[in-house]
Structure formats: C-alpha cells, structure tokens
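Complex shown without one protein chain; remaining protein chains in place.
Right after this comes chain A.
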Amino acid sequence: MRRVVVTGLGLVTPLGADVETAWANIIAGKSGAGRITRFDPSDQACTIACEVKPADHPYGFDPGKRVDHKVQRQVDPFIIYGIDAAGQALEDAGLTEMSEEQSYRAGLSIGSGIGGLPGIESESIVLHEKGPRRVSPHFVHGRLINLISGQVSIKYGLRGPNHAVVTACSTGAHAIGDAARMIAMDDADIMVAGGAEGAICPLGIAGFAQARALSTGYNDTPEKASRPYDKGRDGFVMGEGAGIVVLEEYEHAKARGAKIYAEVIGYGLSGDAYHVTAPHPEGSGAYRSMAMALKKSGLQPSDIDYINAHGTSTPLGDELEAGAVRRLFGDALKTVSMSSTKSAIGHLLGGAGAVESIFCILAMRDQIVPPTLNLENPSDGLEDFDLVPLKAKKRSVRAVLNNSFGFGGTNASLIMRKLED
C-alpha cells in the first residue's frame, strides 16, 4: 500500500484565520465564544456561538485575501472558509502551481455537515416575499456541499478525483480518511482534504437548540459554555470555519523535497445503528471506529500519546466516548493525554474532524498538547484520564488519534504519526 503524508495545512477558525494564529491562541487557552453578532439572537434559547471574527479583529478573517469578490457574493460562508483554507494548505505545500500532468493526479475531498444553511434560509424568505423570479441564479451552486471541492478545483486547476463527504460532525475526519485511501489506492498523488461549516444563522441555532444539543445555560458567560467532561456542561457551542490539509503520496512528497508534517497511518469507520442523535449507550460504535484505525496503524495503544476527542460538551456523549477509550486503551490510559479543543473554538460540525486533525499534527510538531478549557470539576469516573484541564501541557507526542462522531450514528477515527527526522 502506498504511504500517505501531510504536506500542507490551512485553517479558518474562531480563534484565527491562519494556522499559526489559531494554534497560538489554542495553546494560550483563549476562547472564541461570544454573543452571536451575525444576527440578533434575542429570541433564541442559545444566544452564543464561536463565530469567525471580522477582518478588523486581531485574529479576524479577510475573505478578500483568497476568494474573488464575485464568488464571495454568490456562495455561502462555508464555501468561502473552505476556499481560503484550501488555498492556505496549497500555499503551505508549495503546490499552487502544477503541471498539467500533475494536475490529473491531484484531487479534492472536502465536505461539510450541513452546507449552505444561511443561504437556504435567506433565499426561502426571498421566495416567500418576492416570488420565484427573484431567487438568485447562483442559489443552488452557492449552497451545495461539494462546491468547496468544485470551487477549489477550478481556482487551482486540480483535475483528479473531485469528492465531497457529508457525514454530519464526522465529515472532516471521513474526508481526510477517504482522501488518504484514494492516494493509497493510487487514484491520486495529491489530495486536498478536509471540511468546513458555516451554519450560524437563526435556523441553524434554532434547529440545534430544539434538538437539545446546544448549551443554553451560559448565555451570559459565553466563554464558560463549552466545557467538555465538566460536571456543569449542558450542550455544545456552535463554531464555524474550515480545516484543510494537503495529503500526498510519501515518495512524491520526498522527491520534491516537501516539508512533511505527519503520516496518516490509521483510519477507522463505523456505524452505531442505534439512534439518530444519541450515541450508542455503550459507545460501541466509537470503540469499533478507534479499534479499526488502531489495527490499520499497526500501533499499540501505548504508542498513542495524544487523543483529540470528539468531546462536544454534551451531557451524554463525552462520558460514552471516554468509556470507549478506556476499554480500548486499558493500561495505556495512564500514558495518553486526551483533550477537547471544542472547549476553545466550539463545535465546527463538518469542519471539526479536519480542524482537530490539524491541531493533532501541530501537537506533534511542537510537542505540546492543547488544553480542555473550563474543565473545573470533571464528571465522576474520569479520574484515571489526563484530560489536560485548563492549560496546555508540554509532553512527548509521537502519534495521535482524532475522533469524530456524527448524527445518524456515524463514527470516524484517524491515527497519524510524526516521521523520524
């Protein structure tokens, strides 16, 4: 099987619109949460979110940097975030210019959990108030989930596999895993892979709040709301943004002298077959997903130093995932650190698995693991875990595991390792 490595990274997050800014803020223990500014949330049960900040903010996002003015007007925020993060990753990998031959072997696998919800919402109002002849001709292709892959392929001339994943909150991890397999199976040498989300709109917040998934008890202290594993947690905080990586076949990367961040060595997938929103009560899907990735990787649990958990801060999910980790890791639980960066940037839904995979890679690069913010009183029965409460922690990080689980009972796990210098 051909080996797959990561050679480029790109991030748009509520804590920074480039990799180094976002990571520095994560390690510093900052929170991206605040009262929603995108619309007036006064009548919502949840009035907070982790929004990507405007361009004039110290770590804001300037869409004009990589996305054409016309495209900005036509597409939903998730596509804008995705195009920018993909551009960052390609620039980082030194692959913004490719030969025609190379371009046929370069593809994309970028997804989203929900897609263009803000645009669907606003255009529905146009339809209702002004009729069908006022609906934008760009409505459909400005909202479709595969249009990050589509837009990026056009902008950078990538003519290989053009794929998009939709598996709710496990989208980003599945997108990277699927792309790695396409390279391993010799369908491509280069894959731009990841996920994006931009669903902070009245319908998105109301929908998740009605599903009883969002935090509603911390509207006055938004930075305290996302608190995975803490006794006081009451739901997730919605985030937005994108995480995109460039994956490359190992020999291809080596031959061109590319900077290699990590090797993707394990990918696991499973289904709970239990409930549309609730995780399996024994965490069996989570366990099998991690176990499959571990088997593929050829590693032992004791080789894994850091887990970026799904850990969304919902009452049910966090402990079930922890239980599955405990069963799989056994004695190796003593040596692994596990944290949830959703405590800082919220839940990026379809973007989460990709953004968090990038944090895993940076943890290996810098030999430091990011903290779980607001973890003041861990739930009973988690005493045997190092959940990296409140502050980042310097430690040896050789191999990492990223978990992402989604509505519909879909699970994905990725294992990556640092290559020896």
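Please note the rule applied: contacts are C-beta pairs under 8 Å (C-beta built on N, C-alpha and C of every residue); 3 or more make two chains touch, one makes a residue touch a chain; residues count from 1.
Note that contacts and distances are computed from a predicted model.
Engineer: One chain of this complex is missing from the view, so tell me which of "Solute-binding protein family 5 domain-containing protein", "Acyl carrier protein", "Alpha-D-ribose 1-methylphosphonate 5-phosphate C-P lyase" or "Sugar ABC transporter permease" is its UniProt name.
Structural biologist: "Acyl carrier protein"
Engineer: Which one, A:His69, A:His128 or A:Lys394, makes contact with the chain that was left out?
Structural biologist: Residue touching the absent chain, from the options given: A:His69.
Engineer: Consider the whole complex, including the chain that is not shown, and state which of A:Thr21, A:Ser122 or A:Ser136 touches that chain.
Structural biologist: Here the residue in touch with the unshown chain is A:Ser136.
Engineer: Kindly note down the residues of chain A that lie in touch with the hidden chain.
Structural biologist: Touching the missing chain: residues 68-70, 73, 133-134, 136-138.
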